[in-house]
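First, the structure itself, so that you have it in front of you.
As you look at this complex, bear in mind that one protein chain is not there, while each of the others sits in place.
This part shows chain A:
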Amino acid sequence: MEPSGEAQVQIRLVATQKKYEVPDAPLVVPQQLQRYGLSEIVNHLLGHERPVPFDFLVDGQFLRESIAQYLKRHSLSAENILTLEYVESMLPPTEIASYSHDDWISSVAAASADRYVVGSFDGVVRIWNARSECEGELRGHAAAVKSVAAVADGAKRGRVGAVSGSQDRTAIGWGIKGKQWKALYAARGHTDSIEAVAVNPGGTHFVTASADSTIRFWTLAAPKQSEDAADETPAAKKRRGGADIMSKAAIGTLSGHVGAVSSVCFNTDEESQVFSGGWDHSVRAWDVAAGVNVATSLCDKVVLDVAYSGHSRLLATGHADRAVRLWDPRAKDSTVVKLRLSSHTGFVASVSWAPSSAHMLASASHDGTIKVWDIRSRTPLYTVHAAGDSDKGKKLLALDWHESLLLAGGESGSLRIHSVNSQYAAGPDRAQA
């Protein structure tokens, strides 16, 4: 018989952060409580005057409904003791700066905490620093810049600091020469617009994905002399005008996609493995050294962006059906979607994993919002809308999460920088088994 007609259940609270530990004894709480009520209980036990928001995990999943609904959904009896892990909630991301451009921003990459490389549709690559100064406007492309990639410690003299791929079918490697950013070489070989570039973690090679359905593999270092492409005729060279930028030829070509390859990224855990996603609805894993398509996963939707996380060992893809899908590349049936996160109301143009957490990822979409997700919950943690009225609803095309900064840019032409403080940004030991 329940007193006062309310159903109750026993719970045990387990803290994930040492400073918020409470006594281990099981508590009896009403079943209709949700996160908010449970958070009040924990705050009361910890004796906080000002409440600290907590999030609760049951069996590895966030509790987003009342306990009664959870029990009902999983057909659990209220007799058993339910173990709830609680962790301090993440703060919402706050916008700290916004740099405006003339044209749409196509891609953004953070080289470090105070150097951001931004490619724009007017064919100019801009380098910004944290003090909202434009360190350089790099002109060299003849058409819109579709993708940029930053090399981590590439700001040293003579070394390549950034690579940009463009619709003019070349990828230009930029580096500092004499205190100025200069184009060190132009990687020629693609026969159609370059959609994506990615630099490997070791900083030695980079890949470019193109609308001509090939992925080409290049060395990052600047060539000593111009390596002309083998199949380029002298006439074509003359037409090109013999530009003063040195040419670079590809080491290898990976073909297999049917149609444009929209995105490519390196597998940080495996040497020379690359993931790519294309308009042919496939996500492919390639062994670059062997030049072989190792695995193909098909989903029925166009893939717009891929991102791999070393912490969670999962591949996140953004799709045209407004969903973000997570894949496990190491599982035997890697063709199966592990999780589908849907909340966006427009194409998911870009996804990016948190650099230090195994569970967090961010996605930017054509509906103008950035959503921060925790993969243990079906609904996003936060939705970040544009601050200014003029920017609301404008498509977001680029996203990068670096340390505790979230950079996003798109149709509005303004690069938005958000500060993200994930309080429970756990280390690699929290990665999924």
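Throughout what follows, a contact is a pair of C-beta atoms (placed from the backbone, for glycine too) under 8 Å apart; a residue touches a chain by one contact, two chains touch by 3 or more; residues count from 1.
Keep in mind that, in the parts below, contacts and distances are computed from a predicted model.
With the options "Pescadillo homolog", "Mediator of RNA polymerase II transcription subunit 18", "non-specific serine/threonine protein kinase" or "MOB-like protein phocein" in hand, the undepicted chain maps to the protein name "Pescadillo homolog" (source: UniProt). Of the listed residues A:Thr383, A:Ser404 or A:Ser419, the one in contact with the hidden chain in the full complex is A:Thr383.
Touch with the chain that is not drawn comes from one residue among A:Pro53, A:Gly259 or A:Gly291, which is A:Pro53.
For the options A:Thr16, A:Asn129, A:Thr296 or A:Ser356, the residue in contact with the chain missing from this view is A:Thr296.
By the touch criterion stated above, the residues of chain A touching the omitted chain are 35-37, 39-40, 43, 50-51, 53, 64-65, 89, 91-92, 296-301, 321, 333, 335-340, 342-343, 378-380, 382-383.
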